[in-house]
Each structure stands twice: as structure tokens, then as C-alpha cells.
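Got a structure here, written out as C-alpha cells. Questions coming.
The complex appears here without one of its protein chains, the remainder shown in place.
This part shows subunit A:
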Amino acid sequence: MDLAFEIIISGLLIAAGVFGIVGSFGLLKLPDTMTRLHAPTKATTLGVGGVLIASMLHFWVLENTLSWHELLITMFLLLTAPITANLIAKAHLHSFRADEKTSPTGSDRDWATFEDAAVEQQPMITGSGKNQNT
């Protein structure tokens, strides 16, 4: 029984390692900044996820203790990865506006990154409740 679980855990670790390598290889292989952003935000999620599941299984089955730290790591990973990607994308758009053919917004306002910060802008998004500015 233990052997079966050890094989499953090893399989998870190997799969995780493969995804980690593919993510890093994508960083090297893809042609420009924006496409490179895709490899680490995605392929690596499953890489880390596989290691975490393997760790939980290992402690649960082979060491007979429950360990939930991994769930917390997963949560933080899912929270931080999109924000990192978004900040890198915004920095890239700032530096290379002319090179990137971004699609139109569909309204008379430009993308938030390109708008002139010095000009007083009326924030159009408000919460579901009362307006905070008044």
C-alpha cells in the first residue's frame, strides 16, 4: 500500500518538475516580452501545485500527520501570480507603446496605463454602494 502511494507521490513530483522545466524553457524560447509572460504564469502553477499535492499526500499517508500549509501556499500563489503578470505587462506597455498594436478600448477613453496622470480624471467605477469621493 505504501509502495503505491510512494509511486503516486514520485509521479506527482516528476510531473511537477517537467512543468517547471517547460515553463522555464518557454521563458527562453518565446519571441517577445508579452508572450514570455504566458509561460511562467501558467506552466509553473501546475509545477508548484504538483509539489504541494505530493507534499500533502506524503505527510498524510506516510507520516500520519495532516499538513495544510500547502493549501495556504496555493492560495497565495493564485493571488500573486496574476498581479505580477499584470504589473510586468503594464511596465512593458509603458516602455514600448509604439511597438505594441493594442486593440482599441471601444470607448473614448484610452487604456488606463496610457492616460495622462496629470489630467484630472473622473473615476467612473464606483462600488455597489455610495460614492466614496463625495
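Note that a contact is a pair of C-beta atoms (placed from the backbone, for glycine too) under 8 Å apart; a residue touches a chain by one contact, two chains touch by 3 or more; residues count from 1.
Keep in mind that, in the parts below, contacts and distances are computed from a predicted model.
The complex appears with one chain absent; UniProt names that chain "Multisubunit potassium/proton antiporter, PhaE subunit" among the candidates "Glycosyltransferase", "DNA modification/repair radical SAM protein", "Acetyl-CoA acetyltransferase" or "Multisubunit potassium/proton antiporter, PhaE subunit". Checked against the hidden chain, the listed residues A:Ser10, A:Ser95 or A:Thr113 yield one contact partner: A:Thr113.
Residues 19, 22-23, 25-26, 29-31, 34-35, 37-39, 41-43, 45-46, 66-69, 71-72, 78-79, 81-83, 85-86, 89-90, 93, 100-107, 109-113, 115, 121, 123-130, 132 are the ones on subunit A that touch the missing chain.
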